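One chain of protein is taken out of this complex; the other chains stay put.
Let's look at chain A:
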Amino acid sequence: MKLIIAAILLSFACYNQAEEENVARLLASKNILNQYLVEGKDLTVEYKIYNIGGSSAFDVNLKDSGFPETDFEVLRGSLNVRWERIAPGTNVSHNVILRPLSYGYFNFTSGEVTYKPSEEATESVSGYTSAPGEGGIVNSKDFDRRFSPHVVS
C-alpha cells in the first residue's frame, strides 16, 4: 500500500520535470573583459545569456542600470536591448564599450533580464545576471607612469 502511494507521489514529480522541459530557462552572466581598468580608457563589458530550458524564450530584455552617467560614458553598444527569441540550448552574447570618467573603487552590479518562458506565456519572468563585483579604476597618470613607453617624459 505504502509502495503504491510512494509510486503515485513520485509520478507527480516526474510530471513536474516534464513540464519544465517545455519551458525556457535563462542564465545570464556579466563580465568585464579588461586586463586593467583605467580612467579614460575603454572598458569592455560582455553579457552572455544561455537558454538551458527545453523551449525558446521570447521577448528577452536585458537592461543594465549599473553604470551611472556621471561615472561612465557609453562609447559603443546599448545598455538596454532585446532579442525576439532565444532558441533552447543556444546562447547569445552582447557587448558594450564604456569609458570610466573617474578613478577609484567601483562596485559592478548585476544587470536585469526579463523574458517570457514560452510563446503562450502572458507574464514575463525576471532574473539577474552575475555581478563582476568590486573593481579598482586606476588613475590615468598612474597607469602611464607604470606602462607607457617613457620616450618623451
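To be clear about the criterion, a contact is a pair of C-beta atoms (placed from the backbone, for glycine too) under 8 Å apart; a residue touches a chain by one contact, two chains touch by 3 or more; residues count from 1.
Quick note on the criterion: contacts and distances are computed from a predicted model.
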Among "Protein OSCP1a", "Sybindin-like family protein", "Kynurenine--oxoglutarate transaminase 3" or "Translocon-associated protein subunit delta", the UniProt name of the subunit that does not appear here: "Translocon-associated protein subunit delta"
Residue of A:N22, A:S93 or A:N107 touching the missing chain in the full complex: A:S93
Absent-chain interface as seen on chain A, which is shown: 33-36, 38, 41-44, 46, 61, 63, 75-78, 80-84, 86, 92-97, 147, 149-151
